[in-house]
Structures are given as structure tokens and as C-alpha cells.
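Below are the C-alpha cells for one structure; questions will follow.
Only a portion of the chains appears, each positioned as in the full assembly.
So that you can tell them apart, the chains are marked A, B, C and D in the order they are listed, and the count of residues begins at 1 in each.
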Amino acid sequence: MSTAVDSRRPGGDSAGAPRGAGQRKSSASLRHRLAERGIDKSLVMLVPAAVFLIALFVYPFTYGIGLTFQPSLLQQEKWGGGIFANYLAFFKDPFVFDSIWLTMRLALPAALINVLASIPVAFKLRGKFRGKRFMTTLLVLPITLGTVLTAQGLLIFAGRQGWLNRFLMEVGIIDAPLQLVNNYIGVLFSLIITGFPFAFLLISSYLSGIDPSLEAAARTLGADWKQRFRRVILPLLAPGLATTFILTFVLAFSVFPSARLVGDAMGSTRVMSLMAFRAFGEQNDYPMASTIAIMMGVVELAVIALVLLWRSFLYKGSTGGKG
Amino acid sequence: MATDVIATTPTAGPQTPGSERARKRATRAARSGRAPGEKALVAAPSTWFVWAGMAAFLIFLLGILTSVIVDSFGKSWFSTWLPEVFTPQWYAKSWERFDLTHVIGVTLTVAVSVVVLSVLIGVPAAYLLARRDFPGKKLLSLLFLLPILMPPITFGIPLATVMYNLGLGRTIWAVILVNLVPSVPFVIMTMTPFIEQINPSIENAARMCGASMRQVFTRVLAPLLIPGILAAAILVLVRTVGMFELTFLVSGPQSDTLVVAIYRAMTSAGGGEARQLVSAMAVMYTMTMMIILVVALRFVNPTQLVARVKDSRED
Amino acid sequence: APSTSSGNTTTAPGASAAPAGVPDKPSAPVTLNILDVAGNQKLTGGMVDAFVAEHPDIISAVTWESGGAPDLVGTIKPQVDSGKLQIDLVLTGTDGLSAGIGQDLWIPLVKDFGDRIDNQANYIEPAAKMQELAEGYGAVVTYYPSGPLLQYNPDAVTDVPSTPEELLAWAKANPGKFGYARPANSGPGRTFLQGLPYMLGDTDPSDPVNGWDKTWAYLKELNQYVDSYPTGTGQVITNISDGTWSMIPTTTGWEIEPRADGRAPNTLEAAAFDDFTWVTDAHYAVIPKGQTDDKTSAILLLLQYMLTPEVNAMAYDHGYFYPGPAIKGATLDLAPQASQDVITEFGRDWYDALIEEKPKATPLPADQLVIAFDTWDREIGAGKY
Amino acid sequence: MAITASAFESLELKDVGRSFGGHDALVGLNLTIRAGEFIALLGPSGCGKSTALNCLAGLLPLTHGTISIDGKRVDTLPSEKRGFGMVFQNYALFPHLSVEKNVAFGLQMQGTPKAELKARVAEAVALVKLEQHTKKLPGQLSGGQQQRVAIARAVVLQPRLVLMDEPLSNLDAKLRLDMRTEIRRLHQSLGLTTFYVTHDQEEALSLADRLVVLREGRVQQIGTPAELHNKPSNWHVADFMGYRNLIDLTVEAVSGEDVRVSGAGFSLNGHAAQQVHKGESVRLAIRPEDLTVVEPGDSVRDGNTISATVAVVEYQGREFAVGVQTAEGQTLHVRSAHAPQIGDRVTLTVSASRALVYRSSLDEDSAGSTPELEEVRA
């Protein structure tokens, strides 16, 4: 029965099958080889998205980069450096350059607070209990407020004469109203209010991705909750925390309306996006606006790269759970 | 830890096995979904801290929300707990003053167009990215990620400049186009796990039944992807209605969406509008968003609002 | 579309440069689409309506659009360049006016048609000065002397400052109780800024770079006692109203209108510095290039009409631009009854004398103003952290 | 320090029950486990096996009953204090820890000194023959290797009781067989008391000292493998124990435990495994290997013959599994030493003692002590 067995490696010798072999190699196998590489008609489905991406993202972006090398006469006069005048202006003008630090000063703590505060909350809301959906919905509510309403609300609620200060004074915790808006704190608050739900939801989903039987296993091995957290959950959650940090950092880093509305727009919350918009909308200096905007992207990506680098040292395989 | 446990499980001595008390306690523990002995651990001060923190956060939220609502109904609210007069007039006024019929019309037109376009563009791309390997895939995936990772201002400003150069500045077209930039990648991100959830062998099965690629798409994939498309659509809707930066950079009075209209009302140079007018508008905005969100949460897992789903819907 | 090149003086293709072709009266009634980037509709809306009611054979209907001054060039330039005007008439402040002049967007109204709007001869003097800023491209329709004035809460401020030095001393004594908004985002803010050089005796009040040494030094010192600079006048009004602040710089309009519409308590008081110069303000009507002869004709008739005392008196409004009229003889008694009532209740009887008595200066030209703002942002705004 | 099981005299489950919001997943489980015993809990999917195991482990709170060891309550202790080891169906290895560190985890929790820890981990790893793989992460191991790690991790703590929840169900056939022997070897050499959950009767029979058969949360039978194999207590257990032929018939005559049943075109002498009455509808249970084709020269057993037509023939190595159909359309599973042709007419026979007659209903039989008759489920 086993006459047909021929287990030779089919590599070079096609001596045994001369008929049609050449044809096959040229016709079918080209199609097969292309298909093998993933190239076939169905790639057409990618075309709209690719066109869109190139037209609305890549092109404007490159155009924007190009613009940065066409500084206005004013910038050239002021900073010299020919086509690099905008960059000189960016780096040499502390009024502009300091906005990097001012942005970081907001975005880093905001992202950190959002991530750190989300961990215990996500933990408490893990598992099933009555009212969980309600709780979750409440925590997600700020998404509906939007930055502008949050700003308006903060100004009214946390202003000098707002309910918060009134209450604290009434109760006797403070004598004079606290300055909570139109400054750094106001913007930080608003970043936490709008960023926390995102961080919370993300971390919840990462947490639910950790197979509960791992914790059960740790329990049967005698680990108490602290040990379970530190030795099992945390290491598995860490990559998710890094991702969450990145995403909330991105949100906080691009802070714009609240920096103007509840912040100190030219002072302590003179963030990069405000500076970019100031150049764009108030000074009509598009090349400088692009320069600031591009530098903003560069700085942000640098931070992300650092976090990703850190993350690459962590365990990042499957966490056993769903998906 | 040990002392905690002992403190709250005083079983050893007087307990007769199977006594009514023991059973009750077991039942109670069971009802609260906890394993025996867990109680002690949960009552730790950290729990207190967490609940207190959450409460503070919620109070803050509630404070912000009610202040705005009260303000939108108030008149002459200066240095008192509540306004002197309550009136609904600000709603009528702001409706008229800012031509909200138009603004809301624009907002809906923009949102619906963005949803439809980004789904049409994004879903096929998501399918290919999820299922297939082809040269340049990594680069393309990275490119699709960038608009979500970058600050909107970073690409928004060059994009807006291009829009103005093309003469699209301040048109509703520009608003729709710029909003597509983060929306298409977002549809791709949202759809990817839904597509991955569909076992490829279902597609293979359809092909083995003689279905062509197009039939596989229309007869098998499309119906199976409906929940994902719905999720993506709602999420894009929420994000587009809420998108401030990009819209703001290219919109004008005739193409402002609601968020931008509010911002302009708060900052307009010709004289900032009455705060109550802004509050009234903001309340209308929040109500709209809440309705969308509540609808959204019926169809999608809350975590999808921010990230790609990992798990199928809970329930 | 915004472009970085300025001073583009090429004439747009469809522009009708021949004033000769403009008839005395449109061949058929026209409709007008008016763009208001200065909040001017409040003041002149009634005038336009009245004209339409009286002369339906000239203008059959009017639609209004509003927007921000920074958007003006972006809106109009493409229309002028392409010769397809959707905006027929623009009402703007000095900022939009000069941005449009820089981009060569406006018809040289006065040069070409000065004879048809000869009511311009009746401008009150400071309004006439404001008209000069228009370089012939626009017509002043409303005017107000603006400020700087002070508004304060009489419960908190007993010794009302009468000089900038006293104001500084008061702010020092009451840190965090005096404040103003970022000038780039606020009328009273910029009025205060431009008014200081006159009061402090700076060398050249029209040169913010070299002539404002005392002003910048003053603002820097004042800065130590100001807790924040909001990015809009609205927040300033809120702050003075709810007691967060006790004193703010203001203008006539900003002082009256918020009290009149209930946004600020009527208990607030106003005061003027002993010695100051009004930094005046005005709104202009401009016609984009490429306008049809019929519409130009209709607009000229409209403007001529608006500049009659009886009509221009409508600019009293609710005190928004107090007094508002730019024309001699447009007295309060000619204004609508509602205006008279509001002004009687919320106006200050001493304003008119003050307006009469104090010198008036025109504001900085737009490019100088941008420089002043930039300097303020850097030297004052950014100093706050 | 050799790995040995910590000892106890007996572990007693008394009336243990668990319900999920009104639905009883486990009802009145009474069982005494003696030290060193290997107990298998057997039943179809959803019958409450994992529930029972998790209750025992302390991962699920009880809603009824008590668990005690040598008379001392343990159900009030949290899992981490019970000193039980557990092997999970999906292994539940810590994916971020190497094999070594997975195994060391429990010892570290106990604060075992470093030197001892190292020695014991090495011993446990050697026990499951994974010395080559100590530094690998679980993701780098095959299913069988992962399962071994899970076992080593559980036994290194010398637990009083090892719980295993379908530990082999994710493995392929050959590996399953090997790991089964491995588990049996470990149990026998370490004397581990083991509580083993499975839905595979072969696995349960081959591994356990005693089997507990569950159906819908209720115990159906407890006994040794031979007892269950030969004398299932009801047709459900019989079905589970490989009595593939379950035929609905009617009782013609009863004489002590000898019963004559008929229907489906034949009548047979059988053995009453439950008390039945004349005229009652009953279910006859016969193993395929007890129902044989009468070859020429073979004798008919106990006068039992059934005529049928061959429908399916399967080769099984030493013999053939044959599917036949009676004239009335009843399908029967049969063994034959030779391959019959499809369509052949054959005569089958079975000895009366291997034709077990059960009541059709699965109520608690009269031997059961609780008269909860109203709680019967179809």
C-alpha cells in the first residue's frame, strides 16, 4: 500500500516530474507566491484608508514640517538662522521654550495621578456586585462633560465664591477662600476630571484581562492579598499601566481649552498647545505655529518612547485571561 | 495579616459545627460574593481610603455639574449660596443668541458624516490589518496609530493651514475632514478585536461552501460585525461631538459644532457672553452627550469608550 | 485663506474699480448679508431694520452673520479673490479693519464715494479722529470713548484710587483683590493697557516698544498683587460680581451693560482717575472689494441714513457702547425709549461731563497693538509663576 | 527534605451545598476523605464538579454545610490558610515567572529559608522531570510540561490535600495517557491525598480509589472503580460508565433480581439493578463489550438473542466495534472479533447478569435517606 510514499525533500530535483513543472513555476506559483506575501486583489480594501491617511495626515504633516522652514521675516530678523529661524526662536526664546516645562509640569503629574488612582478603584470595582454598572457609569460621567463644561463648572464650583470654598469656610476648615481656578491647580483638576475615567476604564479592562484563576492559584499557595497584588497582579498589570499612562499622558499633554479657561494662560499654564494656537490664531504666524506644534509632537513622542522603553523590560506576554 | 484574620473569624471555640449561626454567616459571606476569611482583608484602611477618594471625586463631579445647572437657571447669582431668581430664560436666549438650531444641525451633520465615512473607510482597512500580512503592514499600522497618539494640535495646525490654503477653511467640509483623521484610526482600533473574534475558519467555511470573497463579506462578515460597527459608530459619534481642538482650528461661525460654539461664547472678544448663557449651552451639550453615552453603554462595554475591547460584552 | 505674505496689493479680478458705474439707487431692491465681527449688531441692527422698513425699494431684506475678528481675513479674502462675495457688508472694530486693509480687501469707500455719505462731515470730533484710522477704507458708524475707568465694590473699597499710583498702593494693600484680563482677549484689558502711558507720562504712548517704559514697570509691579489674568472679560465681570475681586479697570460700556442685564450687581460703583486720557473705540462699516454696483449703491444709501442723528442715536442701546453715537446731535432723547430707560437707571450722570472734559486719544494701530500684546504676554503674563 | 504529604486522619464534608442566586449548583454533598486516598469526582459538564472543588479549596463560600479536618472546621478559613494544593484546568501558571519561580512561589509565601527553598524546588522539579526547563517561562512550554509545572507547584508545599480540576482535559490523547500515569505515580509515591475532578470516566476509573458521580449537583453514587464499573446505581451512572446501549423496555416478569424485559422487537433476561415491578417501563443497560455477535459454534448466553443488521463497522485494534440495527430501528453497539460485512444479519447475545435493568426515572431511590421527592428533575 505504501508504494506511493516518497519522502524526498522536493528542493532542487524536479527530475522526477518534468511535465508541466516549468509551467507551474511560472504561472501558478507566481500567484501563489504573491498570495503567500499577502499581495492580492483584496488589498484594494485598504486603498481608501491609505489615501485618507496620506491626504489628511501625512501630507499636512509634511507640509507643516516644510512650513517650519519658511520663517516669517519678523522671526528671521529677530533670531537669524535663515530657514532655521523658527527653531532658533523655539529654543532660544524662553517665553516659548519654557512652555515645554510648563506642559510637562501639568501632564506628567496628571497622568501619574490618574493611573495611580485608577488602580485601587478598578480593583474595588472588579468582580460582580450590585450597582457596579451604576458606579462605573458615574465614574465615566465626566466624559459627557467635555473640557469646556468642566472648565465652566470648575470656575463656578471651585471659584473663590463657589460652593466648595463656601462650604470649606462655613465648616471652618479654611478662613480665606482657596485659589483653585485660573491657575495651575485648576488645570490639574480639570485634567484629572477628564482623564480619570479614561485611565479607570483602561485599567479595568487590563485587570479583567488577568485570568482570575491566577489569583486563585496564588491563594491556594498561601499568598495573602498584599502578596497576591505585589507578586502576581502588579507584574501582569504593569504593561497595561504603561499603556494607560501613555494614553492619559497624551490627553493631558495636549491640554488646550482648560489651560486657557481655568488656567493662567500666559503664566503657569502656558502650555505648548496654547503657544501654538497663539502663533496660529492671534499672530497669524503659521510657520511658527507649525514649529511649535511639531516640537510638541516630538516632545510627546520622546516621553512615550521612554515609557515604551521601560515597558520593554517588563513581562508582556499573555495574562491568561480573555483575549 | 494573621491577626486580622483571627480577629474577624472567632470560630474556633464555641462554634458547634453546622450551627444556625455558622450557616447564617456562611450565607452572608456567600451573598456578598466573598470567600471565607476575605472579610477581614476587605475591611482594611486602604479600602476606606479608596472609597473616600472615590466619594470625593464624585462630589466634585456632582458639584461641577450642579453648579453649571443652577447657574443656567439663575439670575443675579453673586455672593450667595443660590441665585436670587430662578428663570429658564437663558435657554431661550442662548438658543436665539447663538442660533443653536443651526449649531446643533451642524453638529449632527458633522457627527453623522464622520461616523458614516470613518466606518466605510475604516472597516475594510481594519479587516485587512487584522487578518492579513502584507509588505508595509507594520508601517501602515504605525501610521494609523499616530493620529491617536499625537496631540491634536500637532497635526491640527498644519492640517488647518492646508485646509485654509485649499479654500476649505471654516467650511463644514473642513470640519468633517479633520475629524476623520482621528476617527478612521479609532474605527480601525475598535473593529480590530471584533474582527479577530470572528474565527477565520468561519470565512473559510463560507468559501468551502462556494462563496466568493464578496459574498463572504456581505453574507457572513457584515452581519457578524454589526455589533462591532455599532460600537465603533457610537464611539466615533461621542468623540466627534466632543472633539474640540481639531474642529476649532478649522471651523467658523457657520460651521462651529456645539463645543466650539460654547468655547467661542466663553472667549468671544466682542464681549464675553453672559456666563449663564454659556452655562445653559453647556448643560444642553452635556445632556446631549449623556443621552448618546447612555445609548452607547447599552451597546458597548464602557472600556471600549477608551480602548480596544479585549473581551466580548459582559452581561 | 490665511497667508503669510502681507501687503498684497494686486486688485482682485472681478473688482469694479470704476465708481462711475455705481447708480444713485439700485436698479432693483437688493438683499444684504452683513458680517458682524465686533458685536455691532446690537447697536446698528435697529438702524438697518429701520432703513429696510422705510426703503424696501432699496434693500428688501438683510441677513446677519457674526464671528470673531481674527477670523475676518480668512472669511473675506477667499471671497474677494474668487470674486464671489457672500458677505456684502462688514461691521468691524479697528482690528478687523486694519487686517482687511493690510490684505487689500476693502473698497476705498471715502475716496470713491465720500460725496454720497456726506453725513460723515457731522462726526463728533473724536469719532472723526477714529475715522482717520480707516484710511478711507471704512466708515465709522458707532463710537465710544471707552476708558480706562475703574469699577469697584463699595463695600470693599473705601479709599477709591484716583491715580495709578494710588491704585498700585491699593492693590498692594489688598493683594488678589484687583485684577484685569489678558489684554489680547479683553476690551477693558487693552484699554487699561493703552491708557496707562498717558496717565504715567510715558515718552511715547504710541510706541509700546520704546515709549512705554513707565507703563511696563508699573504693570510689573502691579503684577505682584494680581492673582490671575483671565482670558476673557466675562470672567472679570464674574470676579467683581461675586466678590472674588473688589476692583477692576473698565470702560463705559462694560461698566453699564453688565449691571443693566443683571450679570453684575447694581451696587457696584465706578470711578475715574483724576487725570487720564480716553482711549477711544469705534466700529466701522467696510465693503469688500468686488461688490456689485447695485449693492454698493444700496449700502451707500444705508450708511448715509445711519449717520443721521435721529438714526445714529439708536447706538445708545443698553449702554453697551456708551454713549455709542458717532454723529453730532444724536442725543439721548432721540434714542428709543427703552434705551433712555436703561441709561437713566444704570448710567452715571457724571459720565457725560467726563467725556466732554478729558482728552481723547485713538488706540494703537493694529500692528503696534499686537506688539504690545506680545510684550504684555511675555513681560507680565508669563511673569506669573 | 523529601516531599511528603502532611498527614491528617480524615477530611469530612457534611451536607455541603452551594447555590448561585437560587440555582443549586451543589446539594448535600456528604463525603469523608481518608488520608492518602484518591477521590475522583465524575460527572457531565455543568453538574457542579468545579463548584464542589472550589468550595473545598475555599475559593467559593459555602451556602450550606461544613468541612472539617479531624473534627476541626476548615470552611471558615480563607483558602490561603487551608494548606491545600490545587492544580487548575488551565494550569494557571504565573506567566511572568520562570518554571523555578512558579514552583518556589508558595514556599516564598511561607518565608522558607533560601537554602531549603532551593532544595525543595529542585526536588519538586525533578519529580516532574523538568530539570531541563527551570529557567523557561510557562509560555515557552508545551501543554504537558505546563501541567507538570502546575503539579510541582502544588506538591512542593506538601499539602494536606491536592485538588485537581480536570487537569488533563486540555492535553492531546497520547499526552493525556502519559500524564495520567504520571499523576497516578506521584500519588502513589508521595501518598498525596487527592481530590480529582473529571468528566472522563476512563480517567476516573483508572486513577481513583473511590469515585463520586454527580448529576445536577447531587451525588448519584460513591464507590470503588469496580463497583461503579460493574454495578452502576442508576441508568445515568451506567450511561456514564460506558453502558452505551440504553434501551427502553417494559418488565414482563420479575423473580427476585432476575427480570424478563421486552419491547423493541425482542425480549431478554436481565438483572434488576434497581427494584422494578412487572409492567413498569424500564431502561436496560448493556456495555458494548458484553453484547457480542454469536459466531458459528458460539453458544447463546442465558437464552438471550437479538437479531439485527450490521450498519457500521469500526476497527479497534484487537476487535471490531460494530453498530447494528434491529428490525424495529433500535441501534445497538456491539463488539465482534471479526469484521462483519455491512448489511449482514447477525444474532447477538448477552449474559443475563450483564444486562442491567434500571427504573426509567432518576429519582432518589429508596436506599437514599432524604425524601426530597418533590425536587426531582427530569
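Simple rule for what comes next: a contact is a pair of C-beta atoms (placed from the backbone, for glycine too) under 8 Å apart; a residue touches a chain by one contact, two chains touch by 3 or more.
Small disclaimer: the values here were computed from a predicted structure and weren't measured.
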Total copies per chain kind in the whole complex, with one of each drawn here: A x1, B x1, C x1, D x2
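Everything below uses one rule, namely that only the chains that are shown with their structure count from here on.
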Subunit C and subunit B - chains in contact with each: A
Chain at maximum distance from subunit A, centres defined as averaged CA atoms: D
Centre-of-Cα separation between subunit D and subunit A, whole angstrom: 51
Centre distance in Å when subunit B and subunit D are each reduced to the mean of their C-alpha atoms: 49
Subunit C-subunit D separation of Cα centroids, rounded to whole Å: 91
Overlap residues in subunit C, where contacts from two or more other chains coincide: 2, 70, 231, 235, 238, 242-243
Per-residue multi-chain contacts in subunit A, two or more chains: 161, 224, 260-261, 286
In the complex, subunit A residues that touch subunit B: 37-39, 41-43, 45-46, 48-50, 52-53, 56-61, 63-65, 67, 117, 120-121, 123-124, 127-129, 136-154, 156-158, 161-164, 166, 189, 193, 196-198, 201-202, 204-206, 208-209, 224-226, 246-247, 250, 253-254, 256-257, 260-261, 272-273, 276-277, 280, 286, 289-290, 293-294, 296-297, 300-301, 304, 321-323
Touch list for subunit A against partner subunit C, complex: 70, 72, 95, 98, 102, 155, 159-161, 177, 179, 181-184, 260-261, 264-268, 270, 278, 281-287
Subunit D residues within the subunit A interface of the complex: 57-59, 78-86, 88, 90, 92-96, 105-106, 109-110, 137, 139, 153-154, 157, 163
